[in-house]
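This is the structure I have questions about; it appears just below.
Yeah, one chain of the complex is gone here, protein chain that is, but the others are all in their spots.
When the chains are written out, they are named A and B in that same order, and each has its own residue count from 1.
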Amino acid sequence: MFIDTLLIGISSGAIYSLMALALVLVWRSTRVVNFAQSGQAVLSTYIGYEISVSTHNYWISLPLAILVGAILGSLVDLLFMRLLMGRANSGPIAEIAPVIATLGLLGLIQSFVGLIWGNAFLHYASPLSGKGFSFGTHTIPFSPQNLFIVVASAVVLAIFGAIFKYTDLGLALRASSFQPEIAQLAGVRVSRVRNIGWAFAGSAGAVAGAVITPTSTLSPNSLDLLFVSGFIAAVIGGLDSLVGAVIGGLVLGVGFAFILQYIGGSVTFLVGFIILMAVLLARPRGIFGHKVNRRA
Amino acid sequence: MHSRHLSPLSRALLSLVVGVALLAASGFTGELRNYQGAQVAVYLVAIASIILLTGYSGQISLGHGAIMAIGGYGAALSFTLWNFPFEIALLFGVLVGTVGGFILGVAAARLSGPYLAGTTLALAVGLPSIADQFHLLGGEQGLNFDIGDPPRWVVRLEGSDFTQYKWFFWIATVVALIALWAITNLLHSSYGRNWRAGRNNSVAAGLAGINVAKGKVLAFTVSSALASLAGALFALLLGLVTPTAFPLSLSFAIVTGAVLAGVGNLAGSIVGGVVLVAIPEISGALTTHLGDSQKVSANLPGLVMSALLILVVLFMPNGLRIRKFKRAKKTT
Partner (left out) sequence: MKSGLEVQDFSVDYGAIRAIRDLSFHIVPGELVAVIGSNGSGKSTLIRALSGLIAPKQGSASWNGISILGKKPEDLVRQGIVHVSEGKSVIPELTVSENLALGGLWRKDKLDVAIATQESLAIFPVLASRLNQRADSLSGGERQMLAIARALISRPQLLLLDEPSLGLAPLIIEQIFVAISHLQNQFGLTVLLVEQNAVSALKIADRGLILNLGELVKAGTPADLIADPELRTAYLGF
């Protein structure tokens, strides 16, 4: 029983990590929490669904959905965030403008999705079985699709980790997020690099949406709770730290799985809130957050 | 804002005049409009709670729907369990919400920006589910808060055609006006000035001897009192409270209303309240024109609201106001 719960926890934790990673990538590049992330992910998942319906092939739809996610992320930055950053930067609204604007974008994308596809639950099917693995007579809740979720998330996280650590682009991304002005003076095209950060975030969110949706259903709001979990995970991890996002996601996923198993489903988010509160009161910048003061 | 130069007494008189005028007007409008008027009043109080928090103390909350739930449940619980009269039940809801808000506010004062937004977001998603866990709170069925027909003195005063919705409108309007009057006075007190000072420059305010953290806790507490009042009124209009009556979208809606109102402008909460009620109405009319499709009717209000929100943030950061906010420079 313990192992079953742990496995399920890791599977959902992997998804939380991906969503948290998406939020951290945007936070690092633009100092904005992108509330529209779940909207972007849901839109790319709908497009993935559409492709899988017409090609009858999940494996074609998956990479295309990821690509769409990346393009969407890039477009949100280019068409929306740059406009926002140029305006709404004074008065009482300045502090909350990014939150409000991305919330508005979330609503816009979700209503748009609803207008096109309707609000009914759709099934984005994957060829992998959603039935748990069996060992003799014992069937565990962990299914091949769950295994795929864990593997896909691990691969995505490893790719991003390698890009950040070992490539020139990764160095430019890190430099632009830590000290944009110094990066600029060293010749880094910061706004272009930022845009790549948004595209990466969009693709991470798209992976999350496209691999989790086959285990349940697709609707305009179907990724909202995933976003909240991802956000809690990212904040626990420190918002600034890629490693923190992954660990925060796994901790939260496993924690939620045990709460679900031993206490009951309805209190999970309340416990999430309490964990978040406890972490933030102990360390106001999250567990892996940087303590240095940043220039605005 | 009109009351900026008024004394507390004249503000009270103004509220009284507006109140009597509104109550008199309710005699000439239909049932639906009365109910919508009551909704506007409820949203107004909820939006004022956000404006107070964000505009005057620089904190953000995406979880005020949860605090409304506390107020609603507090009121309904005292109403069903102890048979409190509804007036006292409303006050009890506010009391519970204020205590809850104080506890949250102590924690919130230590968090900034996105961390506070995230924490309150988790609260909005998590808190209403408590009700599922406790039998006392009625589980999924919720709690009854049906205050019944208007009392006899009102019917005697207004005639036998005085309906329940009109009665709701009266209650909500009077309560909202009292709340606005109290908050306006508070903002003109030294507390209000300290909040603004803390928001604008916490370092300087700290040097000037203003306890910024204490001011933030107080602002969160007062804001929660308002939100729980709105929640209790909201429950009264619904006639009951359930865990699903206070969804995440409610939290977002009141923040939206506050932005449309202009987060630095308490008087704007009226505009915000009207817009929140009017948009679904207008979208409904539009949908009929567009052929009554289910997809359109379910999504048009959200589309209009979101588009409006984005446009306001980008192009009218002081909210939907015709007159320019000339005093902005002086007060900040």
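One rule holds in what follows: a contact is a pair of C-beta atoms (placed from the backbone, for glycine too) under 8 Å apart; a residue touches a chain by one contact, two chains touch by 3 or more.
This one's a predicted model, so the numbers in the text were calculated from it and none came from an experiment.
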item: Displayed chains contacted by the hidden chain, counting the whole assembly; value: A
item: Residue, one of A:V99, A:V190 or A:I287, that touches the chain absent here; value: A:V190
item: Residue of A:I140, A:A175, A:L225 or A:I274 touching the missing chain in the full complex; value: A:A175
item: Footprint left on chain A by the chain that the document does not show; value: 168, 171-172, 174-175, 178-179, 181-190, 290, 292
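FYI, only the chains that are shown with their structure count from here on.
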item: Whole-Å separation of chain centres (CA-atom averages), chain A against chain B; value: 32
item: Complex contacts: residues of chain B adjacent to chain A; value: 54-55, 58, 60, 62, 107, 110-115, 117-119, 121-123, 125-127, 129-130, 132-133, 199, 248, 252, 255-256, 259, 262-264, 294-296, 298-300, 302-303, 305-307, 309-310, 313-315, 317-318, 328, 332
item: Chain A residues touching chain B - in the complex, by the definition given at the top; value: 27, 33, 83-84, 87-88, 90-97, 99-101, 103-108, 110-112, 114-116, 118-119, 220, 224-225, 228, 231-232, 234-235, 239, 264, 266-273, 276-277, 280-281, 284-286
